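Read the structure below first, then the notes.
Removed: one protein chain of the complex. Kept in place: all other protein chains.
Chain nomenclature is as follows: A and B, assigned in order of appearance, with residue numbering initiated at 1 for each chain independently.
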Amino acid sequence: MVLRLRERADLWTLLMPPTVWALHFLYCYVVAAIHCAKLGGISLTEPNAGQSFAPLGEVRLLVAAGTLVAWALIVIGARQAWRHWGSSLEDLPHDAATPEDRQSFLGFATLLLSGLSFVSVLFIALPAFLIQDCR
Amino acid sequence: MVKQENPAYGAWLLPWALAACDGPQSALDPAGHEAGLVAHLFWVMLVASGVIWLLVMGIAFYAARGRHTPWQPRRAGRFILVCGAIVPTLALAALLVFGLRLMPGLRAAGEGLRVAVQGEQFWWRVRYELPDGRAFATANEIRLPVGSRTEFLLTAQDVIHSFWVPNLGGKMDLIPGTTNRLVLEPTRTGTFRGVCAEFCGASHARMAFSVTVMEPSEFEAWAAAQIRPAAVGPVTGPGEGAALFLARGCAACHTVRGTGAAGRIGPDLTHLGGRETLAAGILPNTVANIDRFIRETREIKPGARMPSFGMLPEHESAAIAAWLGSLR
Partner (left out) sequence: MSTDEQDKALRREQEERLSRVWHTPPGWRYWSAVNNSEVGRWYTATAFAFFLFAGVLGLLMRAQLSVPENTLLPAGLYNQVFTLHGTAMMFLFAVPIFEAVAILILPTMLAARDLPFPRLSAFGYWCFLIGGVFVCGSIFFNAAPDGGWFMYPPLTTDPKLSGIGADIWLLGLSFIEVASIAAAVELIVGVLKCRPPGMRINTMPLYCWYVLIVGGMILFAFPPLIAGDILFELERLAGWPFFDPARGGDPLLWQHLFWIFGHPEVYIVFLPSIALLAMMVPTFARRPIVGYSWIVLAAVGTGFLSFGLWVHHMFTTGLPAISLGFFSAASEAVAIPTGVQIFVFVATMLAGRVVFSTPMLFAAGSLGIFVFGGLTGVMVAIAPFDWQAHDTYFVVAHLHYVLIGGMLMPLLAGAYYYVPLVMGRKLSDRLGRWVFWLMFCGFNIGFMPMHFTGLRGMPRRVFTYPGGIGWDWLNLISTVGAFIFASGLVLFTWDVLVGLRRRPYAPRNPWNAGTLEWLGPLPAPEYGVRSVPAIASRYPLWDQPDLMRDVDEGRCYLPDAEEGQRETMVTSVLDSHPVQCLRVPGNSFLPMICAVLVGASFIGTAFHFYWSSLVVGIAGMFAIMAWLWQGTAVIPEKDEKPVGLGLSLPLYVSGTKSVGWWAMFITLFGDMTAFASLVFSYFYFWTIHEVFPPRWPDGTPQGPGLLWPALAFCLLAGAWGAMLWARARNAAGSATGLRLGLAGAALLALGSASAMLWAPWQAGLTPTEHAYPASVWVLLGWAAAHLALGVVMQGYCLARSLGGKLTARWDIDIHNVVLYWHFAAVTGVVTLAVVALFPLLA
């Protein structure tokens, strides 16, 4: 993929992967909450005899789709960060007071954040596939 | 630098782990399916945590003593990647999957018996709905048949409370305007203690209840007895108490089925004498304690709605107590 967002790494590129995580999290929560509150047969105001519970239904599909989109965005961010980093582990710790090291440092830190965000997105998606219904 | 910590922790943990589990209100002394699953989960996590803690402390101790040859930064960097990032991620992922898979089983559907519990400051309004449609009201006491899943419908009247019987399973909040569900499946008979777990005001600490798990046949007999109105016989002593109960206004708040008392504000006292405890699980059920609670309500239970009836002549409160104690 040749997606060039920014030539120069800055604080915004650094924050992109975790921001994607945050949006994905919010999205999953909202989708599930609305599904279960509006369609899930969980009435918060009436006693629920509760033998039957609404299955998650399209929640799984929506969460899966959202997760794929989030992963794609994180991978794009990571690719860009890789380019910004532009060196290998041998060149750490990027502590020289030069524009190159500043760029490499931001790239590397973003790359690490992409990894964390990628895994965290997976963590967040898991419940939708391990839990059956809205109870 | 972390010297003396490891043996200290280890030595403390062991006797506690062995001695500190049992009890009438212990989550580690399970008497129910749900509590059993969680206790098992706890022991697994405790052992894993102990191992992790010792490993981390061991590495830190080694690093901090400063007697090793300094590592190359590259090696230290790989150490962060593997021990700080990859291993914890895998361990946490495994735990998460384990925990999530546990959830559906802990929220299974009930098997017919339903108990509606409403939290009040500071007591429990309980209503049983038997599978065959019969129903009755009681208070501050739960009795359950062993071996079947009972569904609790939980709500509150005034403020948020939380319904918790540690030996049987996890807690669930009672929230005004909402009805929550909780399903518990006792696996052995016995008497346990439940409490309010969410701070609910001055006497939060004084809001408990007794839980008796019985054989299904005993439970059936108990339920049948509860459905009957109170046995108000023409006995001289206690009979006087019944009249005083009505005359002194107790009936404005309390119900005793079978008499004219039909108040809805306070707990139903129809079979008070047969309950395990008094005053929401805080006093042994004796006539003397009933008398004391009538006279010193707010000393025993600060902030209670019921005023202390210390102004009653002593023989009157004693008569009322004797009568209430006779209602089995």
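Convention: contacts are C-beta pairs under 8 Å (C-beta built on N, C-alpha and C of every residue); 3 or more make two chains touch, one makes a residue touch a chain.
These numbers were taken from a predicted model, which means no experiment stands behind them.
S.K.: Tell me which residue among B:27, B:306 or B:321 touches the hidden chain in the full complex.
M.R.: B:27
S.K.: Which listed residue (B:31, B:200, B:290 or B:327) would be found touching the missing chain in the intact complex?
M.R.: The one listed residue touching the chain not shown is B:200.
S.K.: On chain A, what residues meet the omitted chain?
M.R.: Missing-chain contacts on chain A: residues 10-11, 14-15, 18-19, 21-22, 25, 28-29, 32-34, 36-38, 40, 42-45, 56, 59, 92-97, 99, 101-102, 104-106, 108-109, 112-113, 116-117, 119-120, 123-124, 126-128, 130-131, 134-135.
S.K.: Please output the residues of chain B touching the missing chain, sorted low to high.
M.R.: Touching the chain left out of view, chain B contributes residues 1-2, 5, 8-9, 12, 16, 20-28, 35, 37-38, 41-42, 45-46, 49, 52-53, 56-57, 59-60, 62-66, 68, 70-73, 75-77, 79-80, 83-85, 88-89, 92-93, 95-96, 98-100, 102-104, 106-107, 121, 154, 158-160, 162, 164, 166, 169-173, 175-178, 180-181, 193, 195-205, 282, 302-303.
What we mean here is this: only the chains that are shown with their structure count from here on.
S.K.: CA centre of chain A versus CA centre of chain B: separation in Å?
M.R.: A distance of 39 Å separates the two centres.
S.K.: State the interface residues of chain B toward chain A in the complex, per the touch definition above.
M.R.: It comes out as residues 73-74, 77, 85, 89, 92-93, 96-97, 100-101, 103-104, 107, 109-110, 114, 116, 151, 153, 155, 177-179, 181.
S.K.: List the residues on chain A that touch chain B in their complex, please.
M.R.: Chain A residues touching chain B: 44-51, 89-90, 92-93, 115, 119, 122-123, 126-127, 130-133, 135.
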